[in-house]
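Let me give you the structure first, and then I'll get to my questions.
In this view, the complex is presented without one of its protein chains, the others remaining in place.
Entry: subunit A
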Amino acid sequence: MLFSRRLMLGLAMAGSLAGALTFPAMAEGPTEIDLFFPVPVDGKLARDMGTLIKEFNEGHPNIKATAVYTGSYDDTLIKTRAAIKAGKPPSAVIMSANFLLDMQIENELTNLDPLIAADGTTKEQFLGQFFPALQGNAVINRSVYGVPFHNSTPLLYINADKAKEAGLDPSKPPQTWAELTDWAKKLTKREGDKVTQWGIAIPCAYDYCGWMMETLTMSNGGRYYNEEFGGEVYYDTPSMLGALSWWNDLVYKHKVHAPGATPGPAVSTSFISGNAAMMMLSTGSLTYVRDNAKFAYKVAFIPRNVRNAVPIGGASLIVPAGLEADKQKAAWTLIKWMTSPEKSGWWSRATGYFAPNMAAYKTPDMVDFLNKNPDAKTAVEQLDVAKPWFATYKTVPVRKNLEDEVMLVLNGKKQPKEALAAAQKAADETLKPYNAETSLKLP
C-alpha cells in the first residue's frame, strides 16, 4: 500500500485546514447565485427579467446573480428537482405557487422562518406585507416556504364594442352563470351552421385547464382539494360536476364556445382578433390585451353560480434545500429585493400580474399607473374573494388526472359524470402512497 491510512488522514486534515484558511479570502469575492425563472409571458419579459437582475447586481457588489431561463412552470419544476437531486440546487426559483406543498413534502424546500427571524422581523410582520389571499400557498404547517412574487386571478374579458353591438351594456358585465350564458348566446354569430363569432372562450391546456376547473368549481360553491391535507381532491362531487356540465353545455348545448380543448395563447389570439367576444383568462394576459386590442374592452369578476370565488395563480420565490449558508443568505437578499414594493410594482406594470406586496399600490408610480389603467384594479379587487391555488402531493400528475378527462369532455368523447368519476379514480391512485404514509398509517 502506497498510502497508509495515517497519511490519508493527514492529507485530509491538511486539506480541510487549507480550506479553512482560504475561506476568508474567498468570501471577499461576490457570492454567485442562480435564479431559475420560467417564462409565463412573452419574450419581452425575458428581457425585462434580465434588466431586473442587472439592476440587482449593480446595487449588490458582493452578490452575482444569474437569471436562468427554465421553460414553462412544469419544466421549471422538473429542472429544479433534477438539479437538487444532482446536487446542484439553484439558489432561488420563481416557482408556480401551487408546487410548494409537493416540494415541501419531498423535503426540497428551505424553511424560511430562520432567515426571517435573522432579519429581526416576525413571521406575522413579514407575511403582513402581502395580500392575505396569497398566504395559503406560501405557508405550510405554519412555516413560511415561499415569498409571493407575481400573482394572478382569472378574469372575465369582454369585447365592449361587440357587447354594445349586441344590445348589451358592458358597464354592467354578467355576474352570474345564467347572465353569462345569456350574454354568450347573444354574442355568438352564425352563418347557417358555421359560427363566425363565438360568445366565449375558456382555455384548457395542461396547467391552465386545472386552474380553470378550480375557478368554475369554486364559483359553483365547491373546492378542488383539501386545503389542510395534501392527500385529497374533490373531483367526483356535485360542485365540480355542475361546473364541468356547464362548460360542456356552453360547447354542446348552447353552442357558444368552440368545441375542443383550446390552449391559452389561442384563446387570447381569438379574443384579440374578434373571433371570440368574451374570454376567461389570467390577469397575466392583461398587458398583452391592453397593447393589442383595437377595440374597447372591459375586465370583470368571474361570474358565480353559487358564490363569488376565484383561485390564486402565478408564482412564488423559493429557496431549495441543500444550499451553502452564504448562497442561502445571498438568495434571501435577492428575494427580499425582488418582492419589495418598488420592484414588485415595476414587474406588475410590465406583466399585468398584480403585485403581491400591498405597499406596491401606494408607490407614486403605481398610483399613476392605476389612474391611467383602471382595468388593472379588477384583479386586486377580486382578491377579497380569492382562495389558495390547489396544491397536493404530486400536484402535476394529480392535476393531469383531471385535465385529461376534461379534455375528453370538451372534445365530445365523454360525458361530465363519467369523466369526473374516472378522474377521481386516477387521482386517488396517484395519491395512494402519500395517504398510506399519512392519513391511513394507523398507530
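We adopt the following convention: a contact is a pair of C-beta atoms (placed from the backbone, for glycine too) under 8 Å apart; a residue touches a chain by one contact, two chains touch by 3 or more; residues count from 1.
Please note the rule applied: contacts and distances are computed from a predicted model.
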| item | value |
| --- | --- |
| Hidden chain of the complex, named as in its UniProt record, picked from "Putative Zn-dependent protease containing TPR repeats", "NADH-quinone oxidoreductase subunit F", "Carbohydrate ABC transporter permease" or "Sulfur carrier protein ThiS" | "Carbohydrate ABC transporter permease" |
| Of A:99, A:224 or A:288, the one touching the omitted chain in the full complex | A:288 |
| Candidates A:29, A:87 or A:192 - the one touching the absent chain | A:87 |
| Among A:268, A:333, A:348 or A:363, residue touching the chain not depicted | A:268 |
| Contacts of subunit A with the absent chain, listed as residue ranges | 34, 38-44, 46-47, 66-73, 75, 78-79, 81-83, 85-88, 90, 152, 203, 207-208, 263-265, 267-269, 272-274, 281-282, 284-285, 287-289, 292, 294, 313 |
